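A single protein chain has been omitted from the complex, and every remaining protein chain is retained in its original position.
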Amino acid sequence: MTNTTATRENASGEVLPKSRCLHCGEALDSSNTIESSGKLFCCNGCRSVYELLGALGLDDYYSIRETRNILKTTPPADPASGEDYGYLDSGSFTDIYVRDEKPLTMNFYVEGIECAACLWLIEKIPDFVPEIESLSLNMSDNTATVNFTSEKKFSSFPEAIKKFGYRAHPLKTDEDASGLKKRENRKSLIRLSIAAVCAGNIMLLSAAIYAGAGGVFEEQFMLLNLVLSLPVITYCSLPFYKNVLGSIRTGRATVDIPIVFVIFAGFFISAYNYLTGSPEVYFDSISMFIFLLLASRYFLRTVQGRLSDREPLGQSLFSSNRILVRDDSAKQFFYQPVESLETGQKIKLARGGRFPADGRLHSQRAEVNLSVLTGENIPRTVSKGEVVYAGSILDSDEAVLEVTGTGGSTRIGKILEEVENNYRSKISHSTYSDRYATVFTLAVGVIAALSFFAVSSYYGASEGLERTIAFILISCPCAFVFVLPLSFGLFLKSASDNGILIKDAGIFDKLPRVRNIFFDKTGTLTNGVYRILSWDTDSLPEPDRRAVLAIERESEHPVARAIVTRLSGEEVDIPEVTGFRHLYSKGVEGSAGGHHYSLTAESDLSRPNEINEIIATRIVIRKDGEPVSEILLGDSLKEDAKFVVSELKKRGYSLYIISGDKESNVRQVAYKLEIPLENAFSEVTPERKSEIVRERGRSMMIGDGLNDAGALSSSDVGVAIQGSVGESMKVSDAYILENDLFTILNLIDHGAVIRETVRRNTAFSITYNIAGGAFALMGFIDPLAAAVLMPLSSVLLIASSLYGQNKTRTREGAAPRA
Amino acid sequence: MNIIFLTLGVSIAIALVFLAAFIWAAGKGQYDDLETPGHRMLLDDYDTDKKKQQAKEETGK
Partner (left out) sequence: MSDARAGNAAITENIYYDDDIVKKFIYATIFWGAAAFVVGLIAALELAYWPANLELPWLTFGRIRPLHTNAAIFAFGGNIIFAGIYHSTQRLLKTRNFSDFLSNFHFWGWQLIIVGALVTLPLGYSHGKEYAELEWPLDIAIAVVWVVFAVNFFGTIAIRRVRHLYVAIWFYIATIVTVTLLHVVNSIEIPVAMLKSYPVYAGVQDALVQWWYGHNAVAFFLTTPFLGLMYYYVPKAANRPIYSYRLSIVHFWSLVFIYIWAGPHHLLNTALPDWAQTLGMIFSLMLWAPSWGGMINGLLTLRGAWTKLRTDPIIKFLAVAITFYGMSTFEGPLLSIKSVSSLAHYTDWIIGHVHGGTLGWNGFLTFGIIYYLVPRLWNTKIYSQRMMNWHFWIGLLGILLYYISMWASGITQGLMWRAIGENGQLVYPDFVETVMRIVPLYYVRFAGGVLFLTGFLLLIYNVWITIARAPRGEKAMAVEVPARSSDVTDIGTGHRKLEALSVIFTVLLFIAVLAGSIIEIVPTLAIFKYLPQTTKTEPYTPLELAGRDIYIKEGCYVCHSQMIRKLPYDVLRFGANSTLEESMYDHPFQWGSKRTGPDLARVGGKYPDMWHLRHMIDPRVITPRSIMPAYPWLAAVKIDYNILRKKLSVMKMLGVPYNNEDVSNADINAEKQAAVIYEDLLTQDPSLESVKDTEVIAIIAYLQSLGKKTSPEGVASSNR
């Protein structure tokens, strides 16, 4: 409470919090405190947002937020950085994004929505951005629908909220699934409601009959039931019929086959019995069954839908959609949509830009980061005429490239295409319930046939038919087929509460069969940050430090930049540098302060080092040829990597590392994690990665980079971890929200528990069906009994699934996330 | 007997009508977003209350 009151006063700027950043509420210490006009912030981003809100009179934002007890928010990306959206305004993009001319509408995915305060703030935007006419925010899928004025200044929205520290991604008209999903959703909702109303009334009337409404009432109520069940077995059941047709075409059995069979048999027999005035009438059971089925499937779909809405947009490869292209006639560069690139065109990129196409370098030299293919962040130096692959990042000042291949014809394009194919074939595998169905349908069919002859030979054909039908109806796995999606839905929920977003419930089916677990190295097992691990600067006299700084400032290489940042603060009377030279892929040299210095990478890494450090480079500084100091650069393992790996080993999985990185680094990791070296693959191409995974089989792949996408999609269970590129997330079955490996164990536990639950349910429903079926054949089951039995079994199954789900919760002791 | 025929027609009418209600709402997308309305209603007169506050402060007291 005190805390919140403190922040309220902050909003009006009276009292200063000793401890918290005024904007994001981050706890402040000496290291991260920025002070401006007596107010404290954790970073410039926060400061500028705070001041902007104040200037616009929008600082109510803070008081609203405080009433929601939200004291911390993600600090904004520094407004200076982030992509500039100017390209949205150039006419050539409108057709990609604008979904509605009147009013002029564009949809955006907005990152960083926290609570009503964000809602309030963002929906205020039209008040002070004249180019925006109106906008409405949808917090369930974090999309903003924005109507622009006729000036068509589409950049105004993303620019505006960037100032507040949100990030907006324009949604292409084609890639925005939400519209389609909504229509889907509405349809099934309507189906559901029809089933509900009809089934409800049928239940009411049947209840009246069971309660003893006789004579005229009974007749008419029956007829009414017949009529009411018509829409249920027609319109509401369409999805089942569609599926069955589909499965017939593909020749793959689905659980909908018995369902449809039951629906038909149930309805027509009931109708027949009604007309012939015999009491076996199942309208109530049938319609109720269909309703429950629709309900449970709707539930599963909505859960999945909500999860995929929560799925953050990975920084997609081609997120920026415009590129500077040289118009040789005009002798200048101008913006053009990436889509319209052609081979032979010359394109220019600024530092940090991604190459949108394969091409030959036109500039003299460039530092290019190939992480997209290797997963490694150490750039390679490319010189004029060499080939650069699409997706790699320019790590030096601007460069010009001559396009040789675009879109699908780029190497990346080819990879992605293959990846997509793998994934599609993978998700269409038959699911557990389907396999269950196949067996089941056969069994019932056979038994029904036999028993028909058996019974009818004793009691005559009509009785035989009666009982056989009763048998089929009772032994229908009704409960099972609608409880299954239900329990899956519940598990998806609890999984997401544990920080795992699961795309396809089928994963629970495959998880338990996994034997081989493949790890990508960089960014998965390690933090993927290339930094100075150790450098004893004090041992280096000050003049030398300045000299080194001076020399390294000449270079673009990340090593150089790392060194420069480390030495920043020494920037007083920097000596003049003469004779600076790049020693390619080795280092740099030059003279400063009257001495000659060289900084070069040495091959020999044999040197004991910190437990988590993975040394990639060893730089030796020579002063006039004499080694004076050495710098170790590299990556480091994630804290929990060791624990998780050993835990997995205990559970008897065989573990692999597949990395695009140099052998030496991979070996270090394998050594430190005690993974047998023959299981550590280095310098693997993306294509090769998927091969390896496929060869081993029964596999789980864990990765983040685009170079893992192939492996992710060709493994049985692909798990993308936080910070993955969009392409990898798209093709993985699960996405982990935490930047840790521990959650992998969680995921596996979930797999185990749900399998258990499903097994239990299956066993139960089989026994139930057999018993019920037997009774039916002996002629003990009358409509009333059936009407009672069906819901009863359902309740039991639902209970059992809930029980299982609670178990996972207690196991992880996870509280749902707000 | 005619009463029964009435009830029969009527009960079908119920079914139809409750659907109409729901189909209208669902079809119109009233239920597409079941998050935001809960939050938005909290802000519906937020600005007014705020202005009242300010007005009071200005009038001193």
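All chains are identified by letter, namely A and B, in their written order; residue positions are counted from 1 within each chain.
Just so it is clear, a residue touches a chain if its C-beta (ideal position, glycine included) is under 8 Å from a C-beta of that chain, and two chains touch if they have at least 3 such contacts.
No experiment lies behind these values; they were computed from the predicted model shown.
A.B. asks: Check the options A:34, A:58 or A:770 and report the residue that touches the missing chain.
C.D. replies: Answer from the full complex: A:58 touches the omitted chain.
A.B. asks: Which of these touches the unseen chain: A:135, A:222, A:621 or A:675?
C.D. replies: Of all options in A:135, A:222, A:621 or A:675, contact with the hidden chain holds for A:135.
A.B. asks: Touching the hidden chain in the complete assembly: which of A:38, A:215 or A:385 does that?
C.D. replies: A:215
A.B. asks: Can you list, in ascending order, the subunit A residues touching the missing chain?
C.D. replies: Against the missing chain, subunit A presents residues 1, 56-58, 67-69, 100, 103, 105, 116, 126-128, 130, 133-136, 145, 147, 193, 196-197, 200, 204, 207-209, 211-217.
A.B. asks: Applying the definition given at the start, please give the residues of subunit B touching the unseen chain.
C.D. replies: So the residues of subunit B touching the missing chain come out as 3-4, 6-7, 10-11, 13-14, 16-18, 20-22, 24-25, 28, 30-31, 33-35, 37-39, 41-42, 44-45, 47-49, 51-52, 55-56, 59.
Criterion: only the chains that are shown with their structure count from here on.
A.B. asks: Which whole number of Å gives the spacing of the CA centres of subunit A and subunit B?
C.D. replies: Inter-chain centre distance comes to 34 Å.
A.B. asks: Which residues of subunit B touch subunit A once you look at their complex with the stated criterion?
C.D. replies: Per the stated touch rule, the residues are 1, 4, 7-8, 11-12, 14-15, 18-19, 22-23, 26-27, 29, 31-36, 39-40, 42-43, 46, 50.
A.B. asks: In their complex, what parts of subunit A are in touch with subunit B?
C.D. replies: For subunit A paired with subunit B, touching residues are 60, 64, 115-116, 119-120, 137-141, 182, 185-186, 189-190, 193-194, 197-198, 201, 205, 216-217, 220, 223-224, 227-228, 231.
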